[in-house]
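Below: the structure, in structure tokens.
For this depiction, one protein chain was excluded, whereas all remaining protein chains were kept in their positions.
After this line comes subunit A, so read on.
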Amino acid sequence: MDNRVVITGLGVVAPNGIDLKTFTHAIQHGVSGIKYDQQLTQLGFSCQISGTPELSDELISRYLTPLELKNFNSTGILYGVIAGMDAWHDAGLSGPTGNEPDWDSGTIFGTGTSGIDKFRESIYKIDEQQIRKLGSTVVAQTMASGVSAYLGGKLGLGNQVTTNSSACITGTESILMAYERIKSGQATRMLAGSTSDSGPYIWAGFDALKVCTYKNNDAPEKASRPMSKSASGFVPSSGAGALVLESLDSARSRGVRIYAEVLGGNINSGGQLGTGSMTAPNNTAVQRCIKAALLNAGIEGKDIDAINGHLTATAKDAVEIQNWSAALGLEGTDFPFINSLKSTIGHCLTAAGSIECVASVLQLDHGFIFPNINCEDLNPEITGIIDRKRIPLKFLQKDLKVVAKASFGFGDVNACIIFKKYRNE
């Protein structure tokens, strides 16, 4: 029989909070983590703001040894290690105690690139024919699976240790893949999550694509405007989110807190056909993904209390709402509450899905819907589909049963996951 899968640990490194407590407070109060970014300005970016987690040396030294920090230059691995270890400890778990790996625990921790700054540094050395001066850690820091490899070593994991990569759905996908592994009995516990590097070398391509906003450089906190009439592109950001997934049996036998249950979900692609392309979603596929997620979770559209959307603050926001409405068969006042975390933290790219899933699970656990900021001027195309009261502008205390989270990404890929409040039943 399939295992039921629950969430027993959370960790987050976000632009508006680098630990669970600060992050929870920030999302409840609509605290923005978007700031002016001097480096982007100096390099001539159109978008001169970003959401970059701020970490002190003291904090970093609690997660990485002086030897690990020697020649270390990978923000993505750093964020992933912090969020991942925090989630592990939050679940009441500790690192290795002897020489025996934890055979029943693994990790699926995604990223888009790894150690892009380390890679840049290395490329300069290589071109100067200084290969031997690269040192021993270039591979570990720049291989895509660097983040899962670091975590696997720190936690002594003996089950699958891997990194997935699928653009902006990466984080949501990692959780669904971990869920499947536990559900089918191949692992008891999986650390699922994703991370994304910070800085100009990761964000420049998006600036060149003109998908980042350049109209709000003088008002960083107002710049990320999902669902608003004045949405003009996303704000690039970074960080990591991590969740410990565990079989219900294991969580019960350990007697630990259960944040929520993963009811199910779906991952698909639109094949870059129809309305789909490398950069735009095939709407038929998006709707199919959401519908398949409901079916997989054994629920109907009306069972969803709140949606945490992808909603990046581009012209595509209205299309996303239309897709949700069509997939759920709900509109107007019947539509669930919906919010976008990107209004306060920007678009964390490959880290977006996991950080936003952490926020979704916190909503279920504490019973609230976090406010959308910067959409007082709602896009009329959106209010033509759903009632404006379904888009909370203020913190809403509310007992939630089911939250749906979806992510959509380049390559025409989609992921939708369904979380349910866990009650001892």
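By our rule, contacts are C-beta pairs under 8 Å (C-beta built on N, C-alpha and C of every residue); 3 or more make two chains touch, one makes a residue touch a chain; residues count from 1.
We take it that contacts and distances are computed from a predicted model.
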Out of "Glycine--tRNA ligase beta subunit", "Sulfate transport system permease protein CysT", "Acyl carrier protein" or "Glutaconate CoA-transferase subunit B", what name does the UniProt record list for the absent chain?
"Acyl carrier protein"
Of the candidates A:G44, A:G135 or A:G367, the residue in contact with the absent chain is A:G135
Residue-wise, where is subunit A in contact with the chain that is not depicted?
66-67, 70-71, 132-133, 135-137
